[in-house]
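Mind having a look at this structure? Questions to follow.
Missing here: one protein chain of the complex. Every other protein chain is in place.
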Amino acid sequence: MKKFINDIESVMRESLGGMVDAHPGLLRVEFEPTFVARAERSVNKVALISGGGSGHEPLHAGYVGQGMLDAACAGQVFTSPTPDQILAAASSVHSGRGVLLIVKNYSGDLMNFQIASEMMDIENATVLVNDDVAVENSTHTTGRRGVAGTVMVEKMVGAAAERGGSLLECKEIGDRVNAATASMGVAFTSCTVPAAGRTTFDIGADEMEIGVGIHGEPGRRREKVKPASLIVDELLHSILADLKPARGSEVLLHANGFGGTPLMELYLLYHCAAEKLRAEGLKPVRSLVGNYTTALEMAGASLTVTVLDDELKSLWDAPVHTAALRW
Amino acid sequence: MKKFINDIESVMRESLGGMVDAHPGLLRVEFEPTFVARAERSVNKVALISGGGSGHEPLHAGYVGQGMLDAACAGQVFTSPTPDQILAAASSVHSGRGVLLIVKNYSGDLMNFQIASEMMDIENATVLVNDDVAVENSTHTTGRRGVAGTVMVEKMVGAAAERGGSLLECKEIGDRVNAATASMGVAFTSCTVPAAGRTTFDIGADEMEIGVGIHGEPGRRREKVKPASLIVDELLHSILADLKPARGSEVLLHANGFGGTPLMELYLLYHCAAEKLRAEGLKPVRSLVGNYTTALEMAGASLTVTVLDDELKSLWDAPVHTAALRW
Amino acid sequence: MNTPMILDALAAVQRAILANEAQIESLDRAIGDGDHFINVRRGCEVLVVMAPELNGVPPGLALHKIGMKLLGTIGGASGPLISSFFMAMGKTLEGIDEPDRRQFAAAFASGVEAIKTRGKADVGEKTMLDVLIPVSRLLLKLADEDTLLPALCAQLTQEAHHNMLATKDMIASKGRASFLGERALGHIDPGCKTCEVAIAAVCETVLRQVTPSEAA
Partner (left out) sequence: MNTPMILDALAAVQRAILANEAQIESLDRAIGDGDHFINVRRGCEVLVVMAPELNGVPPGLALHKIGMKLLGTIGGASGPLISSFFMAMGKTLEGIDEPDRRQFAAAFASGVEAIKTRGKADVGEKTMLDVLIPVSRLLLKLADEDTLLPALCAQLTQEAHHNMLATKDMIASKGRASFLGERALGHIDPGCKTCEVAIAAVCETVLRQVTPSEAA
């Protein structure tokens, strides 16, 4: 394992420390329990809190700031944070209009946030993100994972909260974005959890995992590597089968890198995907290309499509000032 | 080799196509010869053109836009562009106040830009970027490479041009930023040029290359991997020995990923570096952390320090709107 | 069962978990995200640190404190589940200074029930409950029948073991392995392995502690 670290125990602490060193006017960090929050407390708005295991950077701390989150709770690498972190963040950032928890749909995240929600003496609600169409949904199972679509949810709900939306309105927007969003990914390599010291799975030099999540874990299926445009076809096929957007719909298209794939390839994927969407009668009018929801150094990428309406578009376009997204 | 590509011959074209698909209001692309330019032509300002081999994305096309470049000429992967591209870009974007070429110091880039400069019937000047202190400088050799400090040069000269600076003033700013900037990097892996199909060098599972450039090539020295803070000490030692900043100086600190290193580690590096700079009596008052000058999927990172004065600081802070940098 | 015995048992659990690092670790790499061993180890380590301050505390409160501590320490899916197990056990044993075998069995059952509630899972979903539920049922039955401790421990260890192995042939419908569909087949659930190792360690400790007369 080759990583820029000093001590496995202190990776998260030093990394969050670096975020605040680099963005002192934007972020503050608390330890024991750990959370990152806006340097400037927001007033009279719904407080948005997200979080999850570390290793997905810039998710979530990179999205704390004006127009997005109020606080992010980071767990150990790929391990959801604990309720005390969420409670501390909530009591630190709430401003009297309630707390909205944005949670990716994993047993661990869900349970830790649920416990926090139950223990919290502040009015709160939860938006569950489950955009990964690689996983079949069913009420009897854990259901789909939350992956790169989380960024769309956090951005749009963030804008809604900044505009003064109530807790209920913000939750409704979050649920709506989640329902309008679908993602699917493919990986060429796994990744190495620092404390584990070896890759989570092994994979041949000409193989890829289709339908992977964001934890360096195996996906649904292993296949021989194929040309980018065929990969894109497969991902978009599942995404569109799920979303069933009306012809002529405007969409946001997000090509997300998992951490080890060059931007050059992400733009190439974006190109293939945009062409395919246009061929399907859809209009990719908004874009996001880069490493926004990662799995440490995993090589691979996912595509996310959000079907837009005027409201969602204006929420996407609304100003944002965070470490990772800014306009 | 596992990459998101369709055809080795069309990687660059499809990737640049994707950039323009994703940023239609910001960028336009021309092929034959190839260059990326601002969608909206700027008027009455020095035109800034940079370029170089592909594979360093977002360098350079990601820095085309308001406050930075007017055009970027991309060559094949790690191969400098040809003079016809530079000439076509110049005649397309110049607005009567001359053309400033920003060139990283490699024999290939230098010669191709020099030929273009000689053939150009527009007033032009060149800023040579050679910030890599891993390479000993000497008048009898190629000298130092241009690496991640290129972003600082492009950003600050970009702001100077936007403010109406003359060709000479812009060149002077560029030379000044270059002189005030030093970088050094370390790699854990090499990378694979798509057309070559295999990694440029092999490296052991516990080794790193100190003093690498941005082409997946070997560096100055191979060593066993060591803790991040010791790597940072070594990089900063060389950087500060070169810059010799006065105690109390304000600096910009840039932790740059080469493409395959997670953001989590880059922030950790930033943290170590900022602490070390403070211990040396310096003030890291501006920051940039992320994959800004890459070598495809190479794992590794570089540190760049620019010694600031009030003018450089205001040029850095000036608004910028490009695909990769925006504030 | 008093608090020092509980702490002894938990120390034995820690040793057993560490001794099984390779297997627990590789199971979560195969069908999870590779952190289960690290999570459980983190939990064990914090218990070692807090053990001295628990020694004089009655079992119910000690178990509650353990649960609260683990809740803020482990994280992931296993964290809230393991902590709710301890907190529920603690609650059931509230006010009982030296719980007997039946009281202990009832407390264990309430702990398992808490996991079911928190995790919204049941037997057959390829989670730790596939070990815990059958073991809990058997414990209730054996305690009710006043089975001798050596036989009781042997049967529980055995029950944990074969139910752990049986998860190999299951498709998961809860937890991370559920994302894998058929690919989870052939792999033991990591949480089950942890539970089996822990149960065996507790049983061994209990057997070591009993005097011949108590063995009845």
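The letters A, B and C name the chains in turn, as written, and every chain counts its residues from 1.
Here, contacts are C-beta pairs under 8 Å (C-beta built on N, C-alpha and C of every residue); 3 or more make two chains touch, one makes a residue touch a chain.
All of these numbers come straight from a predicted model, not from anything done at the bench.
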Contact set of the excluded chain (shown chains only): B
Among B:Asn6, B:Thr79, B:Ser117 or B:Asn291, residue touching the chain not depicted: B:Thr79
Touch residues of chain B, complete complex, unshown partner: 33, 53, 75-84, 106-108, 111-112, 114-115, 134-136, 138, 140-142, 145, 193, 195-196, 198, 200-201, 213, 215-218, 220
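What we mean here is this: only the chains that are shown with their structure count from here on.
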Steps needed, at fewest, to go from chain A to chain C via touching chains: 1
Cα-centroid distance, chain A relative to chain B, in whole angstrom: 29
Cα-centroid distance, chain B relative to chain C, in whole angstrom: 55
